[in-house]
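The other protein chains are all here in position, but one chain of the complex has been omitted.
== chain A ==
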Amino acid sequence: MDPLEAIVAQIQGLSSSSSDIARLHTILKQSDDSLRSDSNRLSPILSLIDPSIHSLGFLYILDAFTAPSSSNQPQAEEVVPIITRFISACSVEQIRLAPEKFVSVCKRLKDQVMLLEAPLRGVAPLLTALRKLQVSSEHLTPLHAEFLLLCLSAKCYKTGLSILDDDVFEVDHPRDLYLYCYYGGMICIGQKRFQKALDLLHNVVTAPMTMMNAIIIEAYKKYILVSLIRHGQFSTSLPKYCSQLAQRNLKVFCQSPYMEIAHAYSTGKVADLEAFLNAHADKFESENNLGLAKQVVSSMYKRNIQRLTQTYLTLSLEDIANTVHLNSAKEAEMHVLQMIQDGDIYATINQKDGMVRFLEDPEQYKTCEMIEHIDSSIQRIMALSRKLTKSDEQIACDQLYLSKVGRERQRYDFDDYDVPQKFNI
């Protein structure tokens, strides 16, 4: 009997109980190489197997079928529907037995849709795949980053946001996290959720690492700009818990023009900032940060207007235009109007005499919604600190950790003991 047919028979025969599937898994592992060598004959077999019942077998054959090393590369148009169908039909228990295979198949789907220049076609299947693969919502799969990249390419930021709201704690590979946070940050920037973007980019910048990488540098550049937009300032010192490597190198890599734009911003002069931006537009453009840099400038107008609300009760549009260096009262009105709409300031414009009346924040913290909001915050924080305690306990009991701590102390003592001997020599 042809080995291929034998495998198909095995797949069809061994898909009912979990022990059968485990056996099938070992058989499939052994025959993986032979499947790959026969990849050009696999296409008809795929139609013979039902992906929902024989998910594991289907996965192995699909992986071999789409492998890039195979002699005749299957057409993208042919592959995409097969993988899409498989992802929606496959059984969760079976694919989790071979996560690497599943991830590699999904990555191929991403490559193919990018090749077809239709990233939108990959968004929904990847989201399904990601949900099927992850054990809990705290688990970061390698598919997260791929999914976000597709969302970015397809410009469907809202879909991307849906997974960014999950808190991620479990990470398989640091690189997945860097990319996840970096792409996630970009999606949040696209949705103008700057605080969330800042948090995500912050995670990249402060992540423990032993080697510099391009992701962290790019993330830091965006972090500088977003920090200026969100907070109107940028502190050049990184937090203590940041890795030594990042503390030493990031500033050097991002000196021009990013650290410089932060410096230009701190002077508080719009004209200077604009001149700086114009002078360095090429550089920002080449690193795809020009749009963000432009938002930095407009955020400065906003911030200056916001500052006026702290000092003035009423101020004419003319004066606003003068103090924040806008060209005309009309332009000032537009800015103020936009800010009132966005909820950045509370004010009323009197068009008759061109006066703006700044009001206090109407929030009185008395409504039911506010109480509920506060209550939910408290619950969240309590849950979080429980988790923190648990994690602390876990680490304190971790065998590796304890043995390392124990070893270091011993060595330290040994060194102490060693000092006088050195002097004797």
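Here is the rule we go by: a residue touches a chain if its C-beta (ideal position, glycine included) is under 8 Å from a C-beta of that chain, and two chains touch if they have at least 3 such contacts; residues count from 1.
The rule is simple: contacts and distances are computed from a predicted model.
Enquirer: There's a gap in the complex where one chain should be. From "3-methyl-2-oxobutanoate dehydrogenase (2-methylpropanoyl-transferring)", "Replication factor C subunit", "acetyl-CoA C-acyltransferase" or "PCI domain-containing protein", what does UniProt name that chain?
Expert: Matching the unshown chain against "3-methyl-2-oxobutanoate dehydrogenase (2-methylpropanoyl-transferring)", "Replication factor C subunit", "acetyl-CoA C-acyltransferase" or "PCI domain-containing protein" yields "PCI domain-containing protein".
Enquirer: Looking at A:94, A:159 or A:203, which residue reaches the missing chain?
Expert: Among A:94, A:159 or A:203, only A:203 touches the chain that is not shown.
Enquirer: So one chain is hidden, and I want to know which residue out of A:115, A:214, A:279 or A:384 touches that hidden chain in the complete assembly.
Expert: Checking each option in A:115, A:214, A:279 or A:384, the one touching the absent chain turns out to be A:384.
Enquirer: Thinking of the whole complex, not just what is shown, which of A:177, A:197, A:261 or A:296 touches the missing chain?
Expert: Spelled out, the listed residue whose C-beta touches the missing chain is A:177.
Enquirer: For the chain not shown, which residue from A:214, A:337, A:374 or A:402 touches it across the whole complex?
Expert: Within the whole complex, the residue contacting the unshown chain is A:374.
Enquirer: Just checking the interface: what residues of chain A touch the absent partner chain?
Expert: Its contact residues with the unshown chain are 167-174, 177, 199, 202-203, 206-208, 210, 241, 307, 310-316, 319, 353, 355, 358, 360-361, 363-365, 374, 377-378, 380-381, 384-385, 387-388, 391, 395, 398, 400-401, 404.
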